[in-house]
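See structure below.
Yeah, one chain of the complex is gone here, protein chain that is, but the others are all in their spots.
Showing chain A:
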């Protein structure tokens, strides 16, 4: 493979960097339209209650109030992002299911009037007993969150691969461990906002979304509109991390309010409402049993999980399948049983958060594997090397792995961190831990069943050749896809990045793409952009061949210069000249690209989830310093080595690793959404919800290994979510190394470390 690329692999400046840094960039909440109204949603103060009556008359009388709506004014059709479980209504009809459930909405001339109007809506509730503990949700006689789902079971999975009983019977050693995760929230810096404009028969929504396509599909479905009459436009978005993948009450309520008033309506969540809307990480209760041979080679694994889904499904069906499905990636084993139940509770609904479903099971499995290594007297690095997945293999649950440099990642991480010198030689209180991760480079199947391509792209070269515009449905939510895709298009065209323009994520002007989730865009949208670029190049070389009187096969174009491959001294012409000529003679110079995923995966129930054309791999090592008296955890340093195929933009790639680590570190040590005994969030703000600050971040070393992925354009694959996967387990293992205590629930708070050390001292608990 030639690595002599002109545009990809380079640190070009972010295409929107200047606009964002200067504050010029407009997010959904910044948009203003003539006559625009402000909308807010009234939410439930109870975790579980019957709605007896709603009286909106006082609110309607308040000057400045233009519309007040309840379930009577909106379609009763249930929606959701998981088609298997549509279970949400725009507004609750008979009962509310969590503190924050949607009850009514207002549209007013300003924000202040909205808050006043909400206070005037009188809702009479009959409070019902609530399910707040996932482990008791299935109990006989527990309150029912949804009548349609007996014993509050939302999703139930039982998968069995190979012969686990036989593997366990043959195992030299079997160990069972139990771990508990925690509820975390994505906490994007930009609150959700939407401006809805329903005019004549057309609905236009500007929204802080990760996927205009799914918004368009679900909003059209809810209102019985043709998809072509629903236009979703993504302005700048300040982070999503999985929490902005599905339409919210903002879009649905805002649309109806706009239709009723005939005016644009801007709806928005404040920080508290974001926490209540949630769709963050599920809390998973995880039992793992693993059998190994004498050398620590894994023979079989049983993963038995229960997760707290909250009041609605959101993406939770997929999350549940991912939780166990992805566990087979980093280590090779042939016998696997995965049981999982996702239950409904009267808490905010959980969904997809960076690393979708994988990080908590990974925390459990990496801690569990270290326990096994210790029991057998094997070095944690060594046990991972012995089990590490190899390239061109197929997992027991039918995921085809092409490139895989996990062994190289482990070796490099060990080298750059000084693992072999440090392990066992650090002073007490200081510890080093290791863990691995892997993630899909795009989900193999869309969220609702359809046969659309994953991505399509279009390039239009400006008439005089001095610019080219990439039209893509791909969604830049801060991760930098606009930049990377322009680099890829320019590379394929033989053009310059600096002359690229982009129009993205607008369902009316850009071609279809499923959006920013499952780390799919560099590979999938990138494939479509590459193809579109190649189509441009082909046409440009064709016209150049007539101008230069050379055969098109002998020509190439690089950074906007068209030259003869065989005659280095032959006179060159510019891309601009050729493009201009093309337009004069043949009309618009357009390129098109489309990307379909080949059929992937097995045939068992749930086989589609976690399939992907390619998987990234990574190894992480972290070093911590523990205050032996207070339990304070200082996350000193992290070494992340990624196998992510060809890199398009190194700076953005390392930015993704830092960002993923930031979230992973937060979830490891600090973050947890807490509730009181009535289901109210105790810390729905950035003062109480402990996101790490800049001062808390470890020193991060982000490194790569050589890798080429045949399924990806130029050999690319995932990076954005994979680095969140190992982090929590990695820190738990480092804490264990430092103090000899194993923390079996997330987050690994100072107090938990303190308590575990105390119990160890007092001889209460042996690990």
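Here is the rule we go by: contacts are C-beta pairs under 8 Å (C-beta built on N, C-alpha and C of every residue); 3 or more make two chains touch, one makes a residue touch a chain; residues count from 1.
Note that contacts and distances are computed from a predicted model.
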item	value
Which of "Iron transporter FeoA", "tRNA modification GTPase MnmE", "Carbon-monoxide dehydrogenase medium subunit" or "FeMo cofactor biosynthesis protein NifB" matches, in UniProt, the chain that is not displayed	"Carbon-monoxide dehydrogenase medium subunit"
Residue among A:55, A:94, A:124 or A:270 that touches the chain left out of view	A:270
Positions on chain A where the hidden chain makes contact	111-112, 115, 270-272, 629-630, 632, 670, 674, 682-683, 686-688, 690, 692-696, 749-751, 754-755, 758
